[in-house]
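Following this message is one structure expressed as C-alpha coordinates.
All protein chains of the complex are present and in place, except for one that has been dropped.
Take a look at subunit A:
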(Lines give C-alpha, C1' and ligand atoms only; values in the text may rest on other atoms or scores of the structure.)
Protein backbone atom coordinates (compact mmCIF):
# COMPACT_ATOMS: atom_id res chain seq x y z
CA UNK A 1 0.00 0.00 0.00
CA UNK A 2 1.53 3.32 -0.95
CA UNK A 3 -0.92 5.39 1.08
CA UNK A 4 -1.98 4.93 4.64
CA UNK A 5 -5.55 3.68 4.92
CA UNK A 6 -5.86 3.76 8.67
CA UNK A 7 -3.75 4.96 11.58
CA UNK A 8 -5.38 2.32 13.71
CA UNK A 9 -5.34 -0.89 11.70
CA UNK A 10 -2.37 -2.25 9.74
CA UNK A 11 -3.62 -3.14 6.27
CA UNK A 12 -0.47 -4.18 4.42
CA UNK A 13 0.63 -7.81 4.40
CA UNK A 14 4.30 -8.30 5.26
CA UNK A 15 4.28 -11.79 3.80
CA UNK A 16 2.44 -12.51 0.53
CA UNK A 17 0.19 -15.19 2.02
CA UNK A 18 -0.37 -14.00 5.60
CA UNK A 19 -2.50 -11.31 7.22
CA UNK A 20 -0.51 -8.53 8.91
CA UNK A 21 1.26 -10.01 11.95
CA UNK A 22 -0.02 -7.20 14.16
CA UNK A 23 -3.64 -8.16 13.47
CA UNK A 24 -2.85 -11.76 14.42
CA UNK A 25 -1.39 -10.44 17.69
CA UNK A 26 -4.60 -8.47 18.29
CA UNK A 27 -6.62 -11.69 17.85
CA UNK A 28 -4.35 -13.51 20.28
CA UNK A 29 -5.22 -10.90 22.90
CA UNK A 30 -8.92 -10.44 22.13
CA UNK A 31 -11.13 -11.71 19.35
CA UNK A 32 -13.27 -8.58 19.67
CA UNK A 33 -11.55 -5.29 20.38
CA UNK A 34 -12.18 -1.57 19.94
CA UNK A 35 -11.17 0.15 16.71
CA UNK A 36 -11.15 3.83 15.88
CA UNK A 37 -12.59 4.71 12.46
CA UNK A 38 -11.54 7.63 10.27
CA UNK A 39 -14.16 10.04 11.68
CA UNK A 40 -13.16 9.29 15.26
CA UNK A 41 -15.99 6.81 15.86
CA UNK A 42 -14.87 4.07 18.23
CA UNK A 43 -16.32 0.89 16.83
CA UNK A 44 -15.10 -2.69 16.83
CA UNK A 45 -12.55 -4.98 15.21
CA UNK A 46 -13.51 -8.65 15.10
CA UNK A 47 -10.76 -11.19 14.46
CA UNK A 48 -12.24 -14.40 15.92
CA UNK A 49 -13.79 -16.94 13.56
CA UNK A 50 -16.79 -17.72 15.74
CA UNK A 51 -17.46 -14.04 16.42
CA UNK A 52 -17.25 -13.12 12.72
CA UNK A 53 -19.78 -15.84 11.93
CA UNK A 54 -22.10 -14.71 14.69
CA UNK A 55 -22.15 -11.09 13.51
CA UNK A 56 -22.48 -11.91 9.80
CA UNK A 57 -25.32 -14.27 10.65
CA UNK A 58 -27.19 -11.78 12.83
CA UNK A 59 -30.17 -9.72 11.58
CA UNK A 60 -29.24 -6.99 14.06
CA UNK A 61 -26.58 -5.57 11.74
CA UNK A 62 -27.06 -3.58 8.53
CA UNK A 63 -24.95 -3.75 5.40
CA UNK A 64 -26.01 -0.29 4.20
CA UNK A 65 -22.77 1.59 3.43
CA UNK A 66 -24.43 4.93 4.18
CA UNK A 67 -24.75 3.83 7.79
CA UNK A 68 -21.17 2.64 8.20
CA UNK A 69 -18.40 4.72 9.69
CA UNK A 70 -15.49 4.42 7.29
CA UNK A 71 -12.05 3.05 8.06
CA UNK A 72 -10.30 4.74 5.18
CA UNK A 73 -8.93 8.10 6.32
CA UNK A 74 -8.53 9.28 2.72
CA UNK A 75 -12.27 9.22 2.06
CA UNK A 76 -13.22 11.43 4.99
CA UNK A 77 -15.11 14.45 3.66
CA UNK A 78 -15.03 13.08 0.12
CA UNK A 79 -17.60 10.39 0.78
CA UNK A 80 -20.30 11.67 3.16
CA UNK A 81 -23.19 9.24 3.78
CA UNK A 82 -25.43 10.85 1.15
CA UNK A 83 -22.84 9.98 -1.48
CA UNK A 84 -22.77 6.38 -0.35
CA UNK A 85 -26.48 5.79 -0.93
CA UNK A 86 -27.18 2.38 -2.40
CA UNK A 87 -28.63 2.33 -5.89
CA UNK A 88 -31.53 0.03 -6.80
CA UNK A 89 -30.34 -3.48 -7.62
CA UNK A 90 -27.10 -3.32 -5.61
CA UNK A 91 -28.29 -6.17 -3.41
CA UNK A 92 -24.85 -6.82 -1.95
CA UNK A 93 -25.22 -3.59 0.02
CA UNK A 94 -28.90 -3.96 0.92
CA UNK A 95 -30.76 -5.48 3.85
CA UNK A 96 -33.93 -7.58 3.80
CA UNK A 97 -36.53 -7.30 2.36
CA UNK A 98 -34.91 -5.63 -0.71
CA UNK A 99 -31.90 -7.92 -0.58
CA UNK A 100 -34.06 -11.02 -0.24
CA UNK A 101 -36.29 -10.09 -3.18
CA UNK A 102 -33.39 -9.40 -5.54
CA UNK A 103 -31.14 -12.28 -4.48
CA UNK A 104 -34.02 -14.73 -4.87
CA UNK A 105 -34.30 -13.76 -8.54
CA UNK A 106 -30.75 -15.06 -9.05
CA UNK A 107 -30.38 -17.91 -6.56
CA UNK A 108 -31.95 -20.48 -8.88
CA UNK A 109 -29.28 -19.71 -11.48
CA UNK A 110 -26.38 -20.58 -9.15
CA UNK A 111 -27.47 -23.85 -7.58
CA UNK A 112 -25.02 -26.69 -7.05
CA UNK A 113 -26.79 -28.73 -9.73
CA UNK A 114 -26.71 -25.98 -12.36
CA UNK A 115 -23.08 -25.23 -11.67
CA UNK A 116 -22.13 -28.91 -11.86
CA UNK A 117 -23.84 -29.07 -15.25
CA UNK A 118 -21.36 -26.42 -16.42
CA UNK A 119 -18.30 -28.48 -15.43
CA UNK A 120 -17.66 -29.97 -18.85
CA UNK A 121 -18.05 -26.62 -20.61
CA UNK A 122 -15.77 -24.90 -18.07
CA UNK A 123 -13.29 -27.73 -18.70
CA UNK A 124 -13.16 -26.87 -22.40
CA UNK A 125 -12.62 -23.17 -21.62
CA UNK A 126 -9.75 -24.13 -19.31
CA UNK A 127 -8.30 -26.50 -21.95
CA UNK A 128 -8.43 -23.79 -24.62
CA UNK A 129 -6.75 -21.30 -22.32
CA UNK A 130 -4.01 -23.81 -21.42
CA UNK A 131 -3.42 -24.37 -25.14
CA UNK A 132 -3.12 -20.61 -25.46
CA UNK A 133 -0.65 -20.54 -22.55
CA UNK A 134 1.48 -23.24 -24.18
CA UNK A 135 1.73 -21.15 -27.35
CA UNK A 136 4.05 -18.86 -25.38
CA UNK A 137 6.92 -21.27 -25.74
CA UNK A 138 8.11 -21.87 -22.23
CA UNK A 139 7.38 -18.65 -20.34
CA UNK A 140 4.43 -16.35 -19.82
CA UNK A 141 2.47 -14.27 -17.32
CA UNK A 142 0.00 -16.73 -15.80
CA UNK A 143 -2.39 -13.97 -14.70
CA UNK A 144 -2.71 -12.37 -18.12
CA UNK A 145 -2.84 -15.59 -20.14
CA UNK A 146 -4.78 -17.90 -17.81
CA UNK A 147 -5.97 -16.79 -14.36
CA UNK A 148 -7.84 -13.67 -15.52
CA UNK A 149 -9.22 -14.89 -18.89
CA UNK A 150 -10.75 -18.14 -17.57
CA UNK A 151 -13.24 -16.66 -15.08
CA UNK A 152 -13.83 -13.65 -17.34
CA UNK A 153 -14.77 -15.89 -20.28
CA UNK A 154 -16.99 -17.98 -18.02
CA UNK A 155 -18.93 -15.14 -16.40
CA UNK A 156 -19.26 -13.25 -19.69
CA UNK A 157 -20.76 -16.30 -21.41
CA UNK A 158 -23.10 -17.02 -18.48
CA UNK A 159 -24.34 -13.43 -18.32
CA UNK A 160 -24.43 -12.88 -22.08
CA UNK A 161 -21.72 -10.19 -22.17
CA UNK A 162 -19.55 -10.17 -25.30
CA UNK A 163 -16.00 -10.97 -24.08
CA UNK A 164 -14.64 -8.84 -26.93
CA UNK A 165 -16.16 -5.87 -25.15
CA UNK A 166 -14.03 -6.46 -22.07
CA UNK A 167 -12.35 -3.08 -22.65
CA UNK A 168 -15.66 -1.58 -21.55
CA UNK A 169 -15.33 -2.94 -18.02
CA UNK A 170 -11.93 -4.50 -17.28
CA UNK A 171 -9.78 -1.38 -16.82
CA UNK A 172 -12.59 0.40 -14.99
CA UNK A 173 -12.97 -2.57 -12.66
CA UNK A 174 -9.29 -2.15 -11.81
CA UNK A 175 -9.82 1.55 -11.10
CA UNK A 176 -12.90 0.79 -9.03
CA UNK A 177 -11.10 -1.77 -6.89
CA UNK A 178 -7.84 0.12 -6.57
CA UNK A 179 -7.18 1.34 -3.05
CA UNK A 180 -5.11 4.08 -4.65
CA UNK A 181 -8.04 5.55 -6.60
CA UNK A 182 -9.66 8.61 -5.07
CA UNK A 183 -13.36 8.34 -4.25
CA UNK A 184 -13.99 10.53 -7.30
CA UNK A 185 -11.97 8.28 -9.62
CA UNK A 186 -13.71 5.17 -8.31
CA UNK A 187 -17.14 6.76 -8.81
CA UNK A 188 -16.24 7.81 -12.38
CA UNK A 189 -15.12 4.25 -13.18
CA UNK A 190 -18.35 2.93 -11.67
CA UNK A 191 -20.41 5.34 -13.79
CA UNK A 192 -18.73 4.10 -16.98
CA UNK A 193 -19.36 0.43 -16.15
CA UNK A 194 -22.96 1.33 -15.32
CA UNK A 195 -23.33 3.02 -18.69
CA UNK A 196 -22.08 -0.15 -20.39
CA UNK A 197 -24.52 -2.28 -18.41
CA UNK A 198 -27.44 0.05 -19.17
CA UNK A 199 -26.66 -0.23 -22.88
CA UNK A 200 -26.45 -3.99 -22.50
CA UNK A 201 -29.89 -4.16 -20.87
CA UNK A 202 -31.38 -2.18 -23.78
CA UNK A 203 -29.74 -4.57 -26.27
CA UNK A 204 -30.90 -7.67 -24.39
CA UNK A 205 -34.45 -6.41 -24.26
CA UNK A 206 -34.46 -5.83 -28.01
CA UNK A 207 -32.65 -9.05 -28.83
CA UNK A 208 -32.75 -11.61 -26.00
CA UNK A 209 -30.20 -14.42 -25.98
CA UNK A 210 -29.78 -17.71 -24.16
CA UNK A 211 -28.13 -16.13 -21.13
CA UNK A 212 -28.71 -15.09 -17.54
CA UNK A 213 -29.39 -11.39 -18.16
CA UNK A 214 -32.00 -12.21 -20.82
CA UNK A 215 -33.58 -14.77 -18.48
CA UNK A 216 -33.67 -12.23 -15.66
CA UNK A 217 -35.32 -9.62 -17.87
CA UNK A 218 -37.82 -12.19 -19.16
CA UNK A 219 -39.15 -12.71 -15.63
CA UNK A 220 -40.34 -9.09 -15.66
CA UNK A 221 -39.44 -8.91 -11.97
CA UNK A 222 -36.58 -6.41 -11.74
CA UNK A 223 -36.82 -2.86 -13.06
CA UNK A 224 -34.30 -2.04 -15.80
CA UNK A 225 -32.18 -0.12 -13.31
CA UNK A 226 -32.21 -3.03 -10.87
CA UNK A 227 -31.36 -5.55 -13.60
CA UNK A 228 -28.51 -3.37 -14.79
CA UNK A 229 -26.93 -3.06 -11.34
CA UNK A 230 -27.52 -6.74 -10.52
CA UNK A 231 -25.75 -7.74 -13.73
CA UNK A 232 -22.93 -5.34 -12.91
CA UNK A 233 -22.42 -6.95 -9.51
CA UNK A 234 -22.31 -10.42 -11.05
CA UNK A 235 -19.84 -9.32 -13.72
CA UNK A 236 -17.45 -7.68 -11.24
CA UNK A 237 -17.72 -10.40 -8.61
CA UNK A 238 -17.44 -13.11 -11.24
CA UNK A 239 -14.19 -12.16 -12.85
CA UNK A 240 -12.00 -10.45 -10.26
CA UNK A 241 -12.30 -12.79 -7.31
CA UNK A 242 -11.75 -16.18 -8.92
CA UNK A 243 -9.00 -14.72 -11.12
CA UNK A 244 -7.08 -13.65 -8.04
CA UNK A 245 -7.59 -16.98 -6.30
CA UNK A 246 -6.19 -18.75 -9.38
CA UNK A 247 -3.21 -16.38 -9.60
CA UNK A 248 -2.34 -16.16 -5.91
CA UNK A 249 -3.25 -19.82 -5.37
CA UNK A 250 -0.79 -20.92 -8.07
CA UNK A 251 1.90 -18.73 -6.51
CA UNK A 252 1.18 -20.26 -3.08
CA UNK A 253 1.32 -23.82 -4.46
CA UNK A 254 4.58 -23.14 -6.29
CA UNK A 255 6.02 -21.84 -3.02
CA UNK A 256 4.83 -24.97 -1.16
CA UNK A 257 6.24 -27.84 -3.27
CA UNK A 258 5.30 -30.46 -0.65
CA UNK A 259 1.66 -29.37 -0.91
CA UNK A 260 1.77 -29.20 -4.69
CA UNK A 261 3.07 -32.77 -4.68
CA UNK A 262 0.02 -33.85 -2.66
CA UNK A 263 -2.25 -32.21 -5.22
CA UNK A 264 -0.42 -33.97 -8.06
CA UNK A 265 -0.23 -37.38 -6.39
CA UNK A 266 -3.74 -37.42 -4.94
CA UNK A 267 -6.05 -35.68 -7.44
CA UNK A 268 -9.07 -36.42 -5.22
CA UNK A 269 -7.71 -33.93 -2.69
CA UNK A 270 -8.55 -31.04 -5.03
CA UNK A 271 -11.95 -30.13 -3.54
CA UNK A 272 -10.44 -29.76 -0.11
CA UNK A 273 -7.40 -28.02 -1.60
CA UNK A 274 -9.71 -25.33 -2.98
CA UNK A 275 -11.29 -24.79 0.46
CA UNK A 276 -7.87 -24.70 2.13
CA UNK A 277 -6.47 -22.22 -0.40
CA UNK A 278 -9.55 -20.03 0.17
CA UNK A 279 -9.00 -20.20 3.94
CA UNK A 280 -5.26 -19.72 3.83
CA UNK A 281 -5.21 -16.87 1.31
CA UNK A 282 -8.48 -15.03 2.14
CA UNK A 283 -8.07 -12.59 -0.72
CA UNK A 284 -9.31 -9.39 0.93
CA UNK A 285 -7.22 -7.13 3.16
CA UNK A 286 -9.94 -6.52 5.73
CA UNK A 287 -13.72 -6.58 6.03
CA UNK A 288 -16.56 -7.07 5.58
CA UNK A 289 -18.13 -4.22 7.56
CA UNK A 290 -21.49 -4.08 9.34
CA UNK A 291 -23.23 -1.54 11.59
CA UNK A 292 -25.45 -2.54 14.52
CA UNK A 293 -29.08 -1.47 14.18
CA UNK A 294 -29.82 -2.23 17.84
CA UNK A 295 -27.82 -3.05 20.93
CA UNK A 296 -26.44 -6.56 20.73
CA UNK A 297 -24.18 -8.59 22.96
CA UNK A 298 -21.49 -10.60 21.18
CA UNK A 299 -19.15 -12.74 23.22
CA UNK A 300 -19.70 -10.66 26.35
CA UNK A 301 -19.23 -7.31 24.59
CA UNK A 302 -22.10 -4.85 24.29
CA UNK A 303 -22.13 -3.56 20.72
CA UNK A 304 -24.41 -0.53 20.73
CA UNK A 305 -26.83 0.53 18.01
CA UNK A 306 -24.89 2.64 15.51
CA UNK A 307 -21.52 1.01 16.23
CA UNK A 308 -19.62 -0.01 13.11
CA UNK A 309 -17.90 -3.38 13.20
CA UNK A 310 -15.01 -4.29 10.95
CA UNK A 311 -14.50 -8.00 10.55
CA UNK A 312 -11.09 -9.30 9.59
CA UNK A 313 -11.61 -12.38 7.44
CA UNK A 314 -7.94 -13.24 6.79
CA UNK A 315 -7.22 -13.36 10.52
CA UNK A 316 -10.48 -15.12 11.43
CA UNK A 317 -9.58 -17.82 8.91
CA UNK A 318 -6.38 -18.47 10.88
CA UNK A 319 -8.17 -18.75 14.24
CA UNK A 320 -6.79 -21.86 16.01
CA UNK A 321 -10.10 -22.30 17.86
CA UNK A 322 -11.70 -23.19 14.53
CA UNK A 323 -8.65 -24.58 12.73
CA UNK A 324 -6.56 -26.39 15.33
CA UNK A 325 -3.08 -27.70 14.64
CA UNK A 326 -1.15 -25.07 12.76
CA UNK A 327 -3.60 -22.69 11.08
CA UNK A 328 -0.71 -20.53 9.85
CA UNK A 329 0.37 -23.32 7.51
CA UNK A 330 -1.07 -24.34 4.13
CA UNK A 331 -2.22 -27.94 4.57
CA UNK A 332 -4.30 -29.28 1.68
CA UNK A 333 -5.47 -32.24 3.76
CA UNK A 334 -6.80 -30.11 6.65
CA UNK A 335 -10.57 -30.02 7.12
CA UNK A 336 -10.99 -26.45 5.87
CA UNK A 337 -14.71 -26.18 5.32
CA UNK A 338 -16.42 -23.57 7.45
CA UNK A 339 -13.90 -20.88 6.52
CA UNK A 340 -15.41 -17.43 6.05
CA UNK A 341 -13.63 -16.53 2.82
CA UNK A 342 -17.00 -16.57 1.00
CA UNK A 343 -18.50 -14.66 3.93
CA UNK A 344 -21.33 -15.90 6.13
CA UNK A 345 -24.96 -14.96 6.63
CA UNK A 346 -27.46 -13.96 3.97
CA UNK A 347 -24.80 -12.17 1.90
CA UNK A 348 -22.56 -15.22 1.59
CA UNK A 349 -21.15 -15.34 -1.94
CA UNK A 350 -23.90 -16.04 -4.46
CA UNK A 351 -21.45 -17.41 -7.02
CA UNK A 352 -19.50 -19.63 -4.65
CA UNK A 353 -20.46 -22.91 -6.33
CA UNK A 354 -19.32 -21.55 -9.68
CA UNK A 355 -16.07 -20.29 -8.14
CA UNK A 356 -15.39 -23.71 -6.57
CA UNK A 357 -15.78 -25.48 -9.91
CA UNK A 358 -13.61 -22.94 -11.75
CA UNK A 359 -10.86 -23.37 -9.15
CA UNK A 360 -11.17 -27.16 -9.02
CA UNK A 361 -10.87 -27.51 -12.80
CA UNK A 362 -8.40 -24.63 -13.15
CA UNK A 363 -5.84 -25.86 -10.62
CA UNK A 364 -6.23 -29.55 -11.61
CA UNK A 365 -5.73 -29.05 -15.32
CA UNK A 366 -3.01 -26.41 -14.93
CA UNK A 367 -0.74 -28.71 -12.95
CA UNK A 368 -1.63 -31.78 -15.05
CA UNK A 369 -0.78 -30.00 -18.28
CA UNK A 370 2.24 -28.17 -16.91
CA UNK A 371 3.78 -30.59 -14.41
CA UNK A 372 7.05 -28.68 -14.18
CA UNK A 373 5.49 -25.21 -13.90
CA UNK A 374 7.82 -22.92 -11.94
CA UNK A 375 8.26 -19.27 -11.07
CA UNK A 376 10.24 -17.36 -13.68
CA UNK A 377 11.34 -14.63 -11.25
CA UNK A 378 12.62 -14.52 -7.69
CA UNK A 379 9.65 -15.06 -5.38
CA UNK A 380 10.03 -11.60 -3.83
CA UNK A 381 9.75 -10.01 -7.28
CA UNK A 382 6.16 -11.18 -7.81
CA UNK A 383 4.10 -7.96 -7.79
CA UNK A 384 1.48 -8.21 -5.05
CA UNK A 385 -1.93 -6.54 -5.14
CA UNK A 386 -1.42 -4.74 -1.83
CA UNK A 387 -2.93 -1.72 -3.60
CA UNK A 388 -6.17 -3.46 -4.60
CA UNK A 389 -9.38 -4.14 -2.68
CA UNK A 390 -9.23 -7.72 -3.89
CA UNK A 391 -5.80 -9.12 -3.05
CA UNK A 392 -3.75 -11.34 -5.34
CA UNK A 393 -0.83 -10.94 -7.73
CA UNK A 394 -0.71 -8.35 -10.51
CA UNK A 395 1.25 -10.80 -12.62
CA UNK A 396 2.84 -14.21 -12.14
CA UNK A 397 5.76 -14.86 -14.48
CA UNK A 398 6.01 -18.64 -14.88
CA UNK A 399 8.14 -21.00 -16.97
CA UNK A 400 7.92 -24.63 -18.09
CA UNK A 401 9.79 -27.03 -20.35
CA UNK A 402 8.45 -26.27 -23.78
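Brief remarks follow.
Everything below uses one rule, namely that a residue touches a chain if its C-beta (ideal position, glycine included) is under 8 Å from a C-beta of that chain, and two chains touch if they have at least 3 such contacts; residues count from 1.
The criterion applied here is as follows: contacts and distances are computed from a predicted model.
Missing from the rendering is one chain, named in UniProt as "Ferredoxin" (options: "Potassium-transporting ATPase KdpC subunit", "Ferredoxin", "Carbohydrate ABC transporter permease" or "Molybdopterin-dependent oxidoreductase").
Between the chain not shown and the residues A:157, A:190, A:217 or A:346, the one that touches is A:346. From the options A:27, A:49, A:74 or A:103, the residue with contact to the chain not on display is A:103. Counting the whole complex, the residues of subunit A in touch with the unshown chain are 56-57, 100, 103-105, 107-115, 337-338, 342-350, 352-353, 356.
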